[in-house]
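Certain chains of the assembly are absent from this excerpt, and the rest are unmoved.
Order of writing sets the chain letters: A, B and C. Residues in each chain are counted from 1.
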Amino acid sequence: MSCLLRTARLSARWLFAPTAAPCRRASQFNVPPSAEFVARPVGVCSMLRLPVQTSAEGLDAAFVGVPLDVGTSNRPGARFGPKQIRAESALVRRYNASTGAAPFDSLLVADIGDVNVNLYNLPDSCRRIRESYQKIVASGCVPLTLGGEHTITYPILQAVAEKHGPVGLVHVDAHTDTSDMALGEKIYHGTPFRRCVDEGLLDCSRVVQIGIRGSSYAPDPYKYCWDQGFRVVPAEDCWMKSLVPLMGEVRQQMGDGPVYISFDIDGLDPAYAPGTGTPEIAGLTPMQALEIIRGCKGLNIVGCDLVEVAPIYDVSGNTALLGANLLFEMLCVLPGVKTM
Amino acid sequence: MSCLLRTARLSARWLFAPTAAPCRRASQFNVPPSAEFVARPVGVCSMLRLPVQTSAEGLDAAFVGVPLDVGTSNRPGARFGPKQIRAESALVRRYNASTGAAPFDSLLVADIGDVNVNLYNLPDSCRRIRESYQKIVASGCVPLTLGGEHTITYPILQAVAEKHGPVGLVHVDAHTDTSDMALGEKIYHGTPFRRCVDEGLLDCSRVVQIGIRGSSYAPDPYKYCWDQGFRVVPAEDCWMKSLVPLMGEVRQQMGDGPVYISFDIDGLDPAYAPGTGTPEIAGLTPMQALEIIRGCKGLNIVGCDLVEVAPIYDVSGNTALLGANLLFEMLCVLPGVKTM
Amino acid sequence: MSCLLRTARLSARWLFAPTAAPCRRASQFNVPPSAEFVARPVGVCSMLRLPVQTSAEGLDAAFVGVPLDVGTSNRPGARFGPKQIRAESALVRRYNASTGAAPFDSLLVADIGDVNVNLYNLPDSCRRIRESYQKIVASGCVPLTLGGEHTITYPILQAVAEKHGPVGLVHVDAHTDTSDMALGEKIYHGTPFRRCVDEGLLDCSRVVQIGIRGSSYAPDPYKYCWDQGFRVVPAEDCWMKSLVPLMGEVRQQMGDGPVYISFDIDGLDPAYAPGTGTPEIAGLTPMQALEIIRGCKGLNIVGCDLVEVAPIYDVSGNTALLGANLLFEMLCVLPGVKTM
């Protein structure tokens, strides 16, 4: 029985909610319902309107929300990023028309809800995130994270590196996020990758940071990164250029080892992503974002995140929609995803 | 094992999603998670963050979304009412501090998702809604509906009256919604109660319409209502007054028969509910809304709806928050709800 | 041939624009098209979707826009007030259901467009407004003005008083607008009524200012008004009260002489009218606004304005909708308007 028919049967029952999972019993995979059968505004909004479950057991990949924003240095609001990304994801369909990727014909994917963060204690939130992700990665599932601000990547990488060893990193951002401290604190959204280096979670020769720009506190802003062996690709080097050649080099740099993709939406220009906390002018374009993510196809990706969507600063919802699309594109380059 | 402990255990697991339903196995009831244990931004957003299921079987009451807005005569957007009401409902807690009602100690309640409406065909949407509600009411469950625009009350009442016979109606609104047709159509959000009368779904002597106001197409705007025996309470009669005495009379009028509450958010003044499609100035206050709903305690309520929240016209989210609170208050006056 | 039929015929022709004026040939009056025959979003938006003409000749009353905001001391934007009031007026219908007034069965009314103000020169704008209104009032037509900020009432009253002699004034506002100068200038939105007194345009014993409040530059803020013999009714004297008794006194005060109504939307509380330039907390309610305007029935009204709607500060459009309704209510109390 084809999934379209089964989805049609679902619509024949009229009532729709993400736990329905009508395709799961008859098929090995979950499939986002088509708007040709289930109207877009319909449903308790999970990511891509996929079934919701609370464990990663048995999944190949899982969308996870981390609604934290108390490590933000400027505008808060990323705590509502996961909620809004899920809401806007209703516009994304099951196939990648550009690359031919068919992730839902290849992997078992679900939305496994949110980490129950501690809004009043950043270090404790980090512990909660780390412990949650330890379970997720232990089950063999690849986490695709809906942030939340960038602090969260630190405890996620603690869990990921615990399983996979030090990882390569494709990091898209306006900022290197390698400060040492601010306001006397070691943990906030400006320090995650410094903390990762401190704890040996990164394979530093396999780190690339793309889209970096903006004014700086220090006269030598990239010294720390260079000292670790990171490749820093400033936004200036990307202006008005295809990044396909760069990604060829990045694939070279990453090799066969485990790779994590951390995508800060502020890597993009604020014109495309106004809903974020620390925007910097003259950033990347969505075209370049797609080139970067699609250029990761073939890598041994063990986890991904999309962070820093602060929806209240973009009432159109389009920053969250952009985030939802980029998460879908990350899913499309996971190992094992077939092409049509 | 107390539910607080169980909820605490949930937070110990960190990952939160509405299907988790951690209280259901150990208790007979579902309970909205407390923000003291699960942070408010956390979770795939169901109504009051209750468990989601796709059938009303076994439930005493159920929240159902009907994301329809194509019967709107002015500003559209109520299709996203259910989504936003669910999102904002995270601020509502389990007990009614004012009335002492403890609905989650009394009834088994869940969110059963949305009716899969047909956005391109209003009559077919009505059929889908009617069929969905026939199943809900057949199971003995009381539906609390998150609208959507007011057209939806017509097919809901078809289903409700099929089970309970003609119902009494407590109708809060700026408009009587008893037009006969518009643009050549019999079905849109100006006609639901005319259609209900046509089909004998209302016990016309037990209908009260509260908050009615605004300019009119005809010189005798309430003639139809009066001809049917409805009681019309214009907003002017409510200005700067407690509605407690009115509700005494309404309870009298409703007697023991089945009663349906249909609450159009535009019954309230646009200052309180800017996010709606056909606002009228000089309306009711939230205080009066609470007096009306709380004044229904003791009635034989067989269904409720809260309609016409169009979130995009209120970027603060507060219209949806108001809707979420009013739905909670309706739940609190359902038959069988205990007081603390 | 009834107007409904004629309107229906219009819809049979499908194409709708305010110049169509399909009722004008067959009837003596213009009638706003009913949303039962012409959908609300339809039409080049004139006030109440009435026919547009560029002269007041032959009209009993006319809506006129004065899109000026360069006399604003705080937030600008009232230049777009007329545009937005017209847009939102599509929600207002032809009969006043509360009072029974049937203005479009009584008077010939049209929208006569906007005064072509000089945005770069306030005194020259005043001259242009005065000259435009001289022609309007010369024709015997009563102008109902869509502001624009309050400066405009000064040149309007120059024209009105030239015809009618010094007028009585029902002035609803948060501010008395009787400053002498600011930033060295005699003309801005804080001085119109001082200028009117200077030029003898007001019958000072027949002036009432309602809703006055807010902090003041001087320790004796109402001295000037009292010295002229104005009645000042502070907002404090209106709180939580019906203004029906006050309006009885006002009708007494106004007697049979010509009366002008000048309604600054900031007379209302910012909760109801957020879209305005100099909001003051704790103002009047829309209910009280209706009581004031309806309380003017029977007076010899020779002109009205609704000023200070700055739409960009209220993206819901509801401040403009409020303004449209209040203008409709003013129309309903003009001399000669029949009751159903």
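Note that in this section a contact is a pair of C-beta atoms (placed from the backbone, for glycine too) under 8 Å apart; a residue touches a chain by one contact, two chains touch by 3 or more.
Keep in mind the model is a prediction, meaning the values are calculated, not measured.
**Q** With 3 identical chains placed here, what is the total number of copies in the full complex of this structure file?
**A** Number of identical chains in the whole complex: 6.
Everything that follows uses one rule, which is that only the chains that are shown with their structure count from here on.
**Q** Examine which chains touch each other and state the graph shape they make (line, ring, star, complete, other).
**A** line
**Q** Enter the angle, 0 to 180° in steps of 5, of the rotation superposing CA atoms of chain A on those of chain B.
**A** Rotation angle between the two copies comes out at 180 degrees.
**Q** Point out which chain occupies the most central position, where each centre is the mean of Cα atoms.
**A** Smallest offset from the overall C-alpha mean is found for B.
**Q** For chain A versus chain C, what separation do you get between their C-alpha means, in angstrom?
**A** Those two chain centres are 54 Å apart.
**Q** How many angstrom lie between the CA centroids of chain B and chain C, rounded to a whole number?
**A** 38
**Q** In chain C, which residues are in touch with two or more of the other chains?
**A** In chain C, nothing touches at least two other chains.
**Q** Can you name the residues of chain B that touch chain C in the complex?
**A** 73-75, 179, 181-183, 213-222, 234, 236, 239-240, 269-271, 274-275, 278-282, 313-315
**Q** Under the touch definition given earlier, write down the residues of chain B that touch chain A in their complex.
**A** 10-11, 13-20, 37-39, 41-46, 52-55, 64-65, 67, 79-80, 82-83, 86-87, 111-119, 128-129, 131-132, 135, 312, 315
**Q** Mind pulling up the chain C residues that touch chain B in the complex?
**A** It is residues 11, 34-37, 39-41, 90-98, 100, 102, 240-242, 269, 271-272, 285-287, 289-290, 315-318, 321-322, 325-326, 328, 340 of chain C that touch chain B.
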